[in-house]
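This report refers to the structure that appears directly beneath it.
Note that this complex is displayed minus one protein chain, with the remaining chains in position.
For clarity, chains are labelled A and B in written order, and residue numbers in each chain start from 1.
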Amino acid sequence: MVGCAIAYYLAKRGIRVTVIERSIVGSGASSANSGAIALATKKPGIALELAMASQRLYPGLTTELGSNVDYVVEGNLIVAETEVEAAHLEALVADQQAAGVPVQPVSAARCRELNPLIEGRVLGGIHCPTDAQVDPFKVTRAYANAARNAGAEILVRTGVETIEVVGGRVRGVRTRRGAVRAQWVINAAGAHAPEIGRMVGVTHEVLPRRGQIIVLEATEGMPTIRVSGAGQLLAKHGAAAAGGANVAPSYTSKPLNGTVLLGSSNEFAGYDTRNTLPVMAEICRRARNLMPRLGGLHALRCWAGLRPYSASGPLLGGAGGPDGYATAIGHGGDGMALAPITGLYLAEYVAREGRNCSLPDFLGVLKTASPGESGGRPT
Amino acid sequence: MNSNKPVVPGAVITVFVDGQPVQARRGQTLAAALLALGHSVLRRTRHSGKPRGLFCAMGICYDCVVTVNGETGVRACMKRVEDGMQVISPAQFKRYEPRK
Partner (left out) sequence: MTVELDTDIAVVGAGPAGLAAALAAAGAGARVTVLDEYPEPGGQFYKQLSSEFSVPERARLDDDYTKGDELLAAVRDAGVTLSPETLVWGSFEPGTLSVMQGHAAGTVRARSIIVASGAYERVVAFPGWDLPGVMTPGGVQTLVKNQQVAPRGRIVLGGSGPFLLAVAKSLIAAGAKPAVIYEATRPLEWLRHAPRLWGHWDRISEALHYRRLIAAAGVPVRFGRIVVRAEGDARLERVVLMECDGEGRPIPGTEQIERVDTLCIGYGFVPSVQLARLLGCTHRYELRRGGWVPEHNEEMESSVPSVFVTGEVAGIGGAHVALAEGRLAGLGAARRLGLQVADAAMADARQERLTRRRFGDLVNDVFALKPGVYDQIGDDTLVCRCEEVTARQIREAATEWGADVNFVKGVTRCGMGYCQGRVCGGMVEELTARTVGCSREAVGAFRVRPPLKPVQVGSLADLARE
């Protein structure tokens, strides 16, 4: 997903780009997430800045890419089930408001009103009506197709074996199917980023963090607002114990096809993408506690994705190592939300040869540009 | 039923299909009971509203799913009839309209 977005924005600028994909388009975490494009889940900082910039790009994406990404704005509600969570949300919402996020604290009664499935104990929550969702697979595919139409090449089932470096500058990569010469090599390998980094002697502090999701049967009239327990944020914001699966309830309705996705978990389990019984059971238990009526619905299937966890947030642009090596990694659970802005930024970064384009400056310039210019050169 | 047959289904009971009482025999699957009564359409599909009926009758295809006593996604071909059972035949979903 991130790779396809970068390729699209590069190709759009007329830069020749080749995406090298070990498996198929969208086979990694891009197809194993709930498609949330959320601000309410982020604490102020660069990730929030990126998310805000990305969220400005999403509404126009279907038109821009020429393929429907099922962008839907139904809002996001984060509920506190414990005092600790309530305190966390209270601090968070103030910071978010200060940063310009249209988020409001809401009472327990208002939570139930916003999503009538909530019948379990909640102490209150925060509500962000502008938060949205997409079909993650469709976004990835739309970027891939648009990139190809703009002249990018995407090689699927082609793994990178080595990165060639001559005189301190990358010269290309060697793949299972032969060499690809290039001025720049951008690591967008998600949870597998460290493997690519090692090829140029760079250590990336990115760990695979597994998230499991359960898909429910399509049911008519499900409330459309997304709901998650603040426990998910405690884990995400580093305020919870790092061990265990950090299961918190999360409910994502997919109104275009009627299904519901249940999450969420965050666990370090290596590169194992299997689902586990204790986590599936716990996800269901937490969902039922918060929304008892979900207990009567059927689970149809489940999956697990490896989010590229980075303690310091996304690592975009220069990352040490040889000249011409850049990264677009460490998006954690926000790869979907941040992919468009990541693509736009990396394209800018490469076009400027990595000079004079710090991420904060770039975001600052973007903010002042009109929304219609999404994808265009921001200066 | 025909007493000349080697097998005699169970006692007559009543199940309610979309509120209408119909007779069935104990031991029958809901699908068989409904087919015996000439109910060939068990539901409408959620996207296009097309009629669907019994297809594989052995629990594989899930084309005969109905709502039984409030439980969605119940295969009529696997569910045994019970006296007083409330069956709802699923209809086409209302199309999602994005809010403005």
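Here is the rule we use: a contact is a pair of C-beta atoms (placed from the backbone, for glycine too) under 8 Å apart; a residue touches a chain by one contact, two chains touch by 3 or more.
Worth saying up front: this structure is predicted, and the values here are computed from it rather than measured.
Undergrad: Of the listed residues A:114, A:284, A:329 or A:357, which contacts the missing chain in the full complex?
TA: Checking each option in A:114, A:284, A:329 or A:357, the one touching the absent chain turns out to be A:284.
Undergrad: Check the options A:296, A:320 or A:364 and report the residue that touches the missing chain.
TA: A:296
Undergrad: Please pick, from A:262, A:316 or A:366, the residue that touches the omitted chain in the full complex.
TA: Here the residue in touch with the unshown chain is A:262.
Undergrad: List the residues of chain A that touch the chain left out of this view.
TA: 24-27, 31, 137-138, 141, 144-145, 154, 156-157, 214-218, 257, 262, 274-278, 280-282, 284-285, 287-288, 294-303
Undergrad: Mind pulling the chain B residues that touch the left-out chain?
TA: 1, 5-11, 25-29, 31-33, 35-36, 38, 40-42, 45, 47-48, 50-63, 65, 71, 73, 77-78, 80
As a convention for this text, only the chains that are shown with their structure count from here on.
Undergrad: Distance between chain A and chain B based on Cα centroids, please, to the nearest Å.
TA: 42
Undergrad: Quick check: in the complex, which residue numbers of chain B touch chain A?
TA: That would be residues 46, 70-73, 91, 93-94, 96, 98-99 of chain B.
Undergrad: Would you mind writing out the residues of chain A in touch with chain B in their complex?
TA: Its residues touching chain B are 72-74, 217-221, 224, 255-256, 258, 296-298.
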